[in-house]
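Questions regarding the structure given below will be posed in turn.
One protein chain is absent from this view; the other protein chains keep their places.
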Amino acid sequence: MDRKKYGISGFFQRIAQPFINFYKRFMDGSIGTKMSHFIMGAGNIYHGQIIKGLIYFLIQVGYVVFMVTCPKVNNTPLGYKAFINFVTLGTQEGDIFTPADNSMLMLLFGVVTFGITLMYLFAYNSSIKSSYKADKDLKNYGKVTTFRHDLKEMFGNRFYIAMLTPATLGAVVFTLLPTLFMILIAFTNFDKERQAGLKLFDWVGLDNFTTFFTNPSGEIAARFLPVLGWTLIWAFFATFLNYYGGILLALLINKKGLKGKVIFRAIFVLTIAIPQFISLLAMRNLIGEYGPLQSFLIKVGIMSEPMSFLANAPNVWIARITIILINLWVGIPYSMLLASGAIMNIPESLYEAARIDGASKFTILRKITMPYIVFITTPYLISSFIGNITSFNIIYLLTGGMPKVTGGYIAGGTDLLVTWLYKLTIDEQQYNLGAVIGILTFLLTSTVTLITYRRSKSYKEEDAFQ
Amino acid sequence: MSEKNENVKVKKIRPNYLNLSSSEKISRLGAYILLIVLCIIWLYPIVWIVLNAFRTEFNPDGTMVGTVVSHYWPKQVGWDNFKILFTNTYFPVWFRNTLVVAVFTCILSTMLNMSVSYVMSKVKFKMRKPFMNIAMVMGLFPGFMSMIAIYYILKALGLTQTLFALILCYSAGAGLGFYVGKGFFDTVPNALIEAARIDGAGEARIFATIILPISKPIIVYTALMSFTGPWMDFIFARVILGEQNTHLHTVAVGLYYMMYGQIVDTSRFTVFAAGCVCVAIPIVALFMYLQKYYIEGSTAGSVKG
Partner (left out) sequence: MRRIKSFRSLALLLAICMIMALFAGCAKKANPLTIWVGVESVDFYTAKMAEYVENYKAKTGEDFPYEIAVQGVDTGSAASKVLDDIDAGADIFTIAHDNLPKLTAGASAIAPVRSQALLTQIKSDNPQAFLDVIDMNVQGTTYTFGIPYIAQSLILMYNTKYLTKDDVKTWEGIWAAAKKHNMQSVSLTGSDGFNNSFLVLAKNETTNRMPTVLYEDGITENCNFTSDEVVAIMQWGQRFFTGANGAKMPTDSGWEIELRDEISLGVITGAWKFNAAKAALGANLGIATLPSFTLTSEDVKGTNVKAGTVYRSGTFADCKVFVMKKGSDKADYLEDILLFLTSKEVQEQSFIECANLPAYKNAAKEFASMQTDNLETELAARQLDMFDYGIPQPFGTPTSQFYYYSKGAPDLIREILENKDGLFGTTEAIRTQLQKVENIWKTGERE
């Protein structure tokens, strides 16, 4: 496509483009457009688009009022004061009768006000653009669009804006802003000793990260690599064992001439349908020392005495292997479904041709079935790997991260990065360390995504499919 | 469709069982045995929970044995656990709460998800690629990193400790999970839309009258996924609703706290099992009934990536 748009120069070009447009509109625009730069909606009114102009003007008034009056929530202001507080993170220490400045809320409200300002700038730009468009329309067609016409456009050519707006708004407020907030926490010293409203906390820049990496005997850093290692091992085994297990099961069920495919499949779908927390808690109790499973194994003679498999396992690897095995129970039905779908879509003609050529069953399996399945389900494999890196339920519900290991800092032997993050944040109130680990987890998953997703054929051929 | 083909073909060339070579017979028998063993393994825990829900054994002094016991099959069955569940705990309240949350989340999520999926698939607008990339990046952060911030944002809006806040939380991020939906809409031929456009229909009209009717599988799939979500989540619900408001809890939080709360009471395991059964039945029923759509939805998404 536009080859020249890539590369560093292309990058700067694309960044600069909006500013160039902005300048151009100012220069080329009519008086109305020029006025729109100062009073939103002026240009629209100039052209006779009263309603539209009023809407833009009200937005501007609303924003200015908001920024100046600084409404308070929980005694912490929004508006321009939020920006100041964002930098200082509070100045008043508080005493026995008055609370200290709430540094956390100040950080959050700084981000929120920033978000509102961004939306305002977006509206600002949009008002200028609409005035400029009115200029152009006047020049080209001799008249400007009426409000009714614009409204119709909303459900017509520009329907996609109406469709995207609520979802984007929701995603920004409930996903983007909070994540940004947590990322910023990683650069502060908001921890157990500086609870919100009791004590102020401050920006510390990259200190958390440097202590993390340059203090290898420190508690956190000493735990990070082992937990990371286990996370990767777990993700690897969980993903691949489930994947191939599912394929094998699908092949078994779809075996030629086997009756009752639907029934067998339905039984496994039943397993998926049961909510995870029910099945995992059931599993946890089922394989307890005095549960039915161990009693049965002892009676039959496979085991000699009850043993703990999960949170109190004598060896942390016993717990780890148990979790991987239980995860097989949880995950194989799902990959079996996908593989089944793929198998059923293999055109019969391929099989016919291979049989005519005299290929043995095993060769057919190796050369036709497997590559087809793998090709179709590769995206699932990738997303499943990433999902397993951040899979919280199974670890938390089965072992709660136990058993403990020597030198474990909050993290137990089966803790993944995400469960460790949860414990640090919710149980220990070490918010900044939790945020650091969250960021590191994100770096891990995004690296994996970038490498595999870009490489995978499916992604490359996405446009070709269209 | 290919199933039909297979059936037809099977009818044509299916030999009599006796006509099969002995190796074929053995392999087929082996497959059946293996499958049955696997099914038993997979059903073992599920059946156990159901059995426990009905287990009503009593101690010599008349109290009920509610803990986990070492025998698989109950010695005595009855409805006592369900009676306790519905009269002695807040379970009916939890059930109602979760139902309300699930229904609204389902509607809201599906609307948001379908809108975004359709736009991502069919409309080539300027910010498309950046939007997709940002959405993918957002999805890579661990979900509950944002929990504290969401709690305070909700607090600023005055919504904490309400069910509405929970509905918002579950649905708001729905727009980011558009990959499956997009994969489905990619398979809808553009020609169909073009023809409608030429006929002069507006975009909204096209979406409502042409796209929606043929998207039944993906709509059902999305609705099913977003309906069952609130029944299973206990992390977000716990934080937003507040642990002390037992009358606001959802089923997942309530049941979890029954067994693993601070006041751990392992002698209520049978009641817990009864609760699990009550929760599982509607969800499983839904899944089985909509099985077809579920399979189609999950495979469609992964096929096209």
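Here the chain labels run A and B in written order, and each chain numbers its own residues starting at 1.
In this section, contacts are C-beta pairs under 8 Å (C-beta built on N, C-alpha and C of every residue); 3 or more make two chains touch, one makes a residue touch a chain.
A quick note: this is a predicted structure, and the numbers were derived from the prediction, not measured.
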Cross-chain touch to the chain not pictured, restricted to A:K192, A:K259, A:K299 or A:K361, is A:K192
Of A:H37, A:R158, A:K261 or A:K404, the residue that touches the missing chain is A:K404
The one of A:G29, A:P178, A:G246 or A:G291 in touch with the missing chain is A:G291
Among listed residues B:M120, B:L163 or B:A237, the absent chain is touched only by B:L163
Out of A:N74, A:T211, A:Q276 or A:N345, the sole contact with the unshown chain comes from A:N74
The missing chain sits against chain A at residues 74, 93-100, 192-199, 217, 219, 284-285, 287-291, 306, 308-312, 404, 406-410, 427-429
Residues of chain B touching the missing chain are 59-61, 63, 66-68, 70, 104, 107-108, 148, 151-152, 155, 157-165, 205, 208-209, 242-246, 261-267
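Just so we're on the same page, only the chains that are shown with their structure count from here on.
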The chain A residues in contact with chain B across the complex are 73-74, 104-105, 108, 112, 152, 155-160, 162-164, 166-168, 170-171, 173-179, 181-182, 249, 252-253, 255, 257-258, 264, 266-279, 281-283, 285-286, 288, 290-292, 294-296, 329, 333-334, 337-338, 340-342, 344-345, 348, 376-380, 386, 390, 392, 418, 421-422, 425-426, 431, 434-435, 438, 441-442, 445-446, 449, 456, 458-459, 462, 465-466
In the complex, the residues of chain B that touch chain A are 2-3, 5-6, 9-10, 14, 24, 28, 31-32, 34-35, 38-39, 41-46, 48-49, 68-72, 112-113, 115-116, 118-119, 123, 125, 135-138, 140-150, 152-153, 155-156, 168-169, 171-176, 186, 202-205, 207, 228, 231-232, 234-235, 239, 252, 255-256, 259-260, 269, 272-273, 276, 279-280, 283-284, 286-288, 291, 294-295, 298-299, 302-305
